[in-house]
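Apart from one protein chain that is not included, each protein chain of the complex appears where it belongs.
And now, chain A:
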Amino acid sequence: MAVAVRRVLRASRSWRAALGGQERWRAETLRLICTTTAVQKRNVPASGPEKYTEAFIKKQIEEFNLGKRHLANMMGEDPETFTQEDIDKAIAYLFPSGLFEKRARPVMKHPNDIFPKQRAMQWGEDHRPFHFLFYTGKQSFYSLMHEIYGKMLDIQKYQDQLKAQDLDEKKQINLIGSRWLIKEELEEMLVEKLSDHDYSLCIRLLERLVTLPCCGIEEEYVLKFRKELDTQLKKVVIEPLQYDDQGVAFSTGEGKRKTSRATVIVYDNGNGKITVNGIDYLHYFPVIQDREQLMFPFQFLGRLGKHNMVCTVLGGGSSSQAGAIRLASARALCSFVTENEAEFMRQAGLLTYDPRNKERKKPGQEGARRKFTWKKR
């Protein structure tokens, strides 16, 4: 490509030489912008994703570290203890962006996170591949399968040894609270594309390994392929109960749905009376569906006639107000209830904010989805 550009320049110089010296420079630059080799050479095949050489990545890492220290200096922090979170905050402060897409905003991260992992050259100068399984096409995958099988044979040898010594130990791996890596994560680990069939084979082999009685030896190896599941409820804070003048326990909750905002106070030792904006719920919600929404949290916990509720709702229509009160009352009831029951409520979807909103109308269409009447001619 560079050769072609030089050719063009020479061509320009030859017939522009007739022009004045000052103009020549401008004409050359003009020429450069106008004609590119992409226009001239038509049969260029599309190049694949850019290959980043190791030297390039190393250079990027050095630049990143230097830049990190500079940034720390700029923000007046200690360069030694400047974490990634601090970098993010600093960048958000220095380059405020109004873009909605978070991934389009300016970002400064370690090059390993930005540039995708790529394989180093698989063959040497004599063009012979390094790995013995290179010609299978999926070298990392097959080598992984061989490795896992090797581990299984080790475990069986160990078992036989124990049997020979008449000892009966069983070491199992604890798999609770974790899950196998999904296909995308495994691909990332091996830096190689996998098919669904290959992935299922790998997982089956690992499961088989785990069923062996003495697999505790290779626990470390197996846990590399497991990922922890964190229960979401640990992030939710449960407020303690409050007590009013007469000693009756109560708790507040807030909820919203679409455009409605609801605040709710749930009292203990009640008879099931519910007041919404000062009006009895039977008169405020004449539709049965709305009353069923109000009933859901109490019925789920089996506490239908035991609590009194006072609610205030603003905004929205009747259904969205009912949904908002439901969320608020579920959140308030969390304080009355054990942690397990709260987890059940979360799994039932009572504590999740409903993100559905009115979809925007698009230009060229009559509504959000409805197109204009299609006329054949």
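In the analysis below, a contact is a pair of C-beta atoms (placed from the backbone, for glycine too) under 8 Å apart; a residue touches a chain by one contact, two chains touch by 3 or more; residues count from 1.
Criterion: contacts and distances are computed from a predicted model.
The chain that is not shown carries the UniProt protein name "Small ribosomal subunit protein mS29", picked from "Transcription factor TGA7", "Small ribosomal subunit protein mS29", "Nicotinamide phosphoribosyltransferase" or "U6 snRNA-associated Sm-like protein LSm8". The residue touching the chain not shown here, chosen from A:217, A:295 or A:310, is A:295. The chain not shown here is touched by just one of A:150, A:177 or A:272, and that residue is A:272. Of the listed residues A:128, A:197, A:224 or A:283, the one in contact with the hidden chain in the full complex is A:283. The missing chain lies against chain A, touching residues 272, 279-283, 288, 291-292, 295, 298-299, 302, 304-305.
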